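Every protein chain but one is kept in place in this view of the complex.
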Amino acid sequence: MFSLTIRDHMMIAHSFHGEIFGPAQRLHGATYVVDVTFKRPELDQDDLIVDIAQAGQVLSEVLGEFNMRNLDEIDAFRGRNTTTEFMASIIFKRLARAIGEGQLGETGRGLTAMSVTLHESHLAWASYEGAL
Amino acid sequence: MFSLTIRDHMMIAHSFHGEIFGPAQRLHGATYVVDVTFKRPELDQDDLIVDIAQAGQVLSEVLGEFNMRNLDEIDAFRGRNTTTEFMASIIFKRLARAIGEGQLGETGRGLTAMSVTLHESHLAWASYEGAL
Amino acid sequence: MFSLTIRDHMMIAHSFHGEIFGPAQRLHGATYVVDVTFKRPELDQDDLIVDIAQAGQVLSEVLGEFNMRNLDEIDAFRGRNTTTEFMASIIFKRLARAIGEGQLGETGRGLTAMSVTLHESHLAWASYEGAL
Amino acid sequence: MFSLTIRDHMMIAHSFHGEIFGPAQRLHGATYVVDVTFKRPELDQDDLIVDIAQAGQVLSEVLGEFNMRNLDEIDAFRGRNTTTEFMASIIFKRLARAIGEGQLGETGRGLTAMSVTLHESHLAWASYEGAL
Amino acid sequence: MFSLTIRDHMMIAHSFHGEIFGPAQRLHGATYVVDVTFKRPELDQDDLIVDIAQAGQVLSEVLGEFNMRNLDEIDAFRGRNTTTEFMASIIFKRLARAIGEGQLGETGRGLTAMSVTLHESHLAWASYEGAL
Partner (left out) sequence: MFSLTIRDHMMIAHSFHGEIFGPAQRLHGATYVVDVTFKRPELDQDDLIVDIAQAGQVLSEVLGEFNMRNLDEIDAFRGRNTTTEFMASIIFKRLARAIGEGQLGETGRGLTAMSVTLHESHLAWASYEGAL
């Protein structure tokens, strides 16, 4: 199995609901360094997993929906906690949809799995992975 | 599949038995930077994989058994080599037992797999992973 | 010259004022990974630059004033932009004051310089350094 | 499952064929930081996954075939693009053959899987993994 | 003293002249991860060291002169070895000229020193620093 990972980041504000979160119930923020891994069993005719420039562009657009934003104000997240693990799954879904729509071209259609990791600090990170 | 990783470390002395270890047969030591990854297929009702503060506390207690110690003096390791890979499996077992005992609460019971990685230097690291 | 660096972090929300900041004028946030370097020309009688446990405790208290907070709501920062470089100087001043008050003990009084670095992402970081 | 990873690197020149590569069609180069992960279900009688010194030596020899070279001049790669993902699979095959020939000794024969990751920058890396 | 560092990279081919370089006399290549540190004694009226977006743009343009190139073909480097340390000084000079020309705006004129670091691998990096 082949895999290619690209890195980008976003900087967001948010707050959490529930006693388990302690001081993180207050409005605070995070830099999420985002690693996306694209997987496929064989390379394409150019010896590529995916066009890295195109993948970077699509990832940047997906992150652009959240970057420099207060996630508490985004309707789609109402009633949820925008934890690192939850946001990893959101980025996964946005990217999976973009791939399904052909935004990574023909090569993108050869991808069979993906994982998204969000690093919230040097001490903690969370991932969501699934088939495409 | 969701996964959350937390990082901690421990500093230990030890020596190895067997010619294959060369100069590492002498008493020496290591800083092990420890990454523990908790996995579960769905988030809990708080949109969490596990309570990160609670997980960090349990990990710190498990590492506390070995941190600032000479592993050669620990009875449970008699006759074994406390290699990086062996210690990864030991940390895994201690954490799996703690989770089984409910030390990560109800959320901890939703975990289905775990991996433990010990970094011994910038050039080498070892892991043990298994189901819970 | 001897120097010792310790690492911690804080997670904050804030917004900036001025067109130069573009989308960062919106409420967003950051994880700041904080490195503090303590300097002195000679080691103390224990062969230390500073008691690392005590230094970590003082740093944690200084960061605790800002961690899990919206910096826009802190009176002392009114009229300023809480940029990474500005916050580096703030952490420096708080730590310098704590050292002056003797919170790092006798050894702390031997320190002659300090620098504080805040990493805002894998691509950018800012520092403030000065004499003590 | 146990796994052990070792790190090395190589520095190569190459060029790519195909419009999708844009400016990378010109002769350029890369530092590949190479991580090789060896996997086996149980440790050997020394509590090892593999002899790390021997593994490092074999990896160094495999990389030595390409290090400080222009990959465009290597016959075996004619008609292929020596992308990061392609080179990961090449390193995998060379190592798998060496293991099959017994170059990692008896312990090497207990390995059941391997992955090879090549980091081309702080923003992108690619892997090939497979059974042994 | 305040300092701000930004990170980018370039991928180049080159060869060296002189027996001291051993196998690096052959055509090979490198990824240079480039860190540029801008220094000034006081922040500007926006609480900035420099406009980070503008600095990133200028750095990208400077690296664009070399990225995806064979440095052996660049006339300005004839008779020199394009070592990591030499290229650090070249990037420094290009950036210093751009700052002198006002490409970092009024804020850029407040900078008093700069350093440029090129990482050639996880094991080696070189810098050039000087006044502006």
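Letters A, B, C, D and E mark the chains as written, and numbering starts fresh at 1 in each.
The criterion applied here is as follows: a residue touches a chain if its C-beta (ideal position, glycine included) is under 8 Å from a C-beta of that chain, and two chains touch if they have at least 3 such contacts.
All values derive from a computational prediction rather than experimental measurement.
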Residues belonging to chain C that touch the chain removed from view: 1-8, 43, 46-49, 51-53
Contacts of chain E with the absent chain, listed as residue ranges: 16, 18, 20-22, 80-86, 88-89, 122-130
Residues belonging to chain B that touch the chain removed from view: 7, 9, 11-14, 23-24, 26-31, 33, 67-70, 120-123
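In the analysis below, only the chains that are shown with their structure count from here on.
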Classification of the chain A:chain C interface as same or different, half of numbers criterion: same
Same-interface partner of D-E, chosen from the options A-C, A-D or A-B, over half of the pairs matching: A-C
Centre-to-centre distance between chain C and chain B (centres being mean Cα positions), rounded to whole Å: 31
Touching two or more other chains - residue numbers and ranges from chain D: 7, 122-123
